[in-house]
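In this view, the complex is presented without one of its protein chains, the others remaining in place.
Chain lettering (A and B) follows the sequence in which the chains are written, and residue indices restart at 1 in each chain.
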Amino acid sequence: MRLNRAPYNEAQLYITLTPWSQSGSHERLYGDEDHDCSAAKPATGSTVTHATPTKEKEEPGMPFWEIYTPEDAFTDEDKEALTQGITSIYYDLVDLPKFYVVVVFHEMPRNSIYVGGEAANNFIRIRLDHIARKTVDYIEHHTHKKTMVNGIALGSLTSEQIRADFHEKVEEVLVPFVKERGYDWEIHVDETPEDLWRVQGLVPPPGWSEFEELWRKENRPVPYY
Amino acid sequence: MRLNRAPYNEAQLYITLTPWSQSGSHERLYGDEDHDCSAAKPATGSTVTHATPTKEKEEPGMPFWEIYTPEDAFTDEDKEALTQGITSIYYDLVDLPKFYVVVVFHEMPRNSIYVGGEAANNFIRIRLDHIARKTVDYIEHHTHKKTMVNGIALGSLTSEQIRADFHEKVEEVLVPFVKERGYDWEIHVDETPEDLWRVQGLVPPPGWSEFEELWRKENRPVPYY
Partner (left out) sequence: MRLNRAPYNEAQLYITLTPWSQSGSHERLYGDEDHDCSAAKPATGSTVTHATPTKEKEEPGMPFWEIYTPEDAFTDEDKEALTQGITSIYYDLVDLPKFYVVVVFHEMPRNSIYVGGEAANNFIRIRLDHIARKTVDYIEHHTHKKTMVNGIALGSLTSEQIRADFHEKVEEVLVPFVKERGYDWEIHVDETPEDLWRVQGLVPPPGWSEFEELWRKENRPVPYY
């Protein structure tokens, strides 16, 4: 995986060009936080810029994380730093309001988690839901805004690339809390329907709409009336 | 959201005509418990009666709720009343046997839930699965039975309307336990495959079948033999 250690607010992201073989080279795609980088350097490779947008797949959307850890794996300060890193991924990568990012920590007593039939007391398991947002909307948004990052037009990314980006970024955020502390770990994501979700009783606005932009700016669910 | 406070066994439901903007008016659709209301008043608006049934989407089906609360948020009496309200939604709205409705409460210690990178100790998070049932079956069932409620033929409802109804009803049930006690809250629903589900080792009968009616009446998984 050759993860580059990076502070999570630096938003360095790498594309895995070959989806399952990670022996290939990684291309850096994004390098700034606001996705509008006038002095961006051109990317070395040009493959990704010609990729055909995939319309069936979906974006990482509103996340609900559940993190199962051994007892006392994380201090309150760890949890705050880790969840700020997680929050930044969504804020930077797919333009979500920060308060959309919910993380639940479950401290599990010894012999609560089993892997392959054996108690796994050094294991951190992460399961999350994404309330999926349509890739086509992401593409239209960034095509319209002509967002360029490191010479890559975000509107030209495929769903596969965005999803791989997401996982690269997650692994970077996890490194100091999980890998460098010697834990084993595994993560998987489910996707859930956009219209079966309410925040504070409100239907959340559509992805990349002006109302969502307001929610993002105010960092709270602003009522419609 | 302008939720009308109502006892949850009254089964008052409102349709949100504009899916994400809740500034529009709500139309009351159902008003009785058995969905067979001979003295029903005609609805004020007629828009919903002409809606084209959506066949791709699915109904709220067998629910598995997980409710994450601060410690001591609910007494046993609260939990019983709240889960009875939740159960009524499914029993009234989509004709489920009551014992299908399973709710798990997780009392979370302080600093277990983070929202946008900050500890959220006044927050109730709800995540649930619906084992989806086909809207087309719901429509056929109620078209066949000619079920009329407040002048609305249930067989004419779209999936979007039923799903919006569901969330309206849920918010009504939550109000006294969550909003009126000053908690923040969020809810989302996933949908899971119908054929990957067993109750007491039995394959549950198809939605709106005679056998399901028996399970509903007896409120237990009656074996087939």
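Basically, a residue touches a chain if its C-beta (ideal position, glycine included) is under 8 Å from a C-beta of that chain, and two chains touch if they have at least 3 such contacts.
These figures come from a predicted structure and were not determined experimentally.
K.L.:
For a quick check of understanding: of B:62, B:94, B:149 or B:187, which residue touches the chain that isn't displayed?
P.N.:
Touching the chain that is not displayed is residue B:62.
K.L.:
Pick out which of B:60, B:117 or B:204 touches the chain that's been left out of the picture.
P.N.:
For the chain that is not drawn, the touching residue is B:204.
K.L.:
Looking at B:73, B:115 or B:131, which residue reaches the missing chain?
P.N.:
Checking the options B:73, B:115 or B:131, the one contacting the hidden chain is B:131.
K.L.:
Specify the residue from the set A:71, A:184 or A:218 that touches the hidden chain.
P.N.:
Checking the options A:71, A:184 or A:218, the one contacting the hidden chain is A:184.
K.L.:
What residue numbers in chain B mark contact with the hidden partner chain?
P.N.:
Residue positions of chain B that touch the missing chain: 62, 64, 76, 79-80, 83-84, 86-88, 97-107, 129, 131, 190, 192-193, 195-206, 219, 223-225.
K.L.:
Using the touch rule from the top, list residues of chain A that touch the missing partner.
P.N.:
Against the missing chain, chain A presents residues 1-3, 16, 19-23, 68, 108-109, 111-120, 125, 127, 130, 160, 163-164, 167, 170-171, 174, 179, 184-191.
The criterion applied here is as follows: only the chains that are shown with their structure count from here on.
K.L.:
Nearest whole angstrom, what separates the Cα centre of chain A from the Cα centre of chain B?
P.N.:
Inter-chain centre distance comes to 30 Å.
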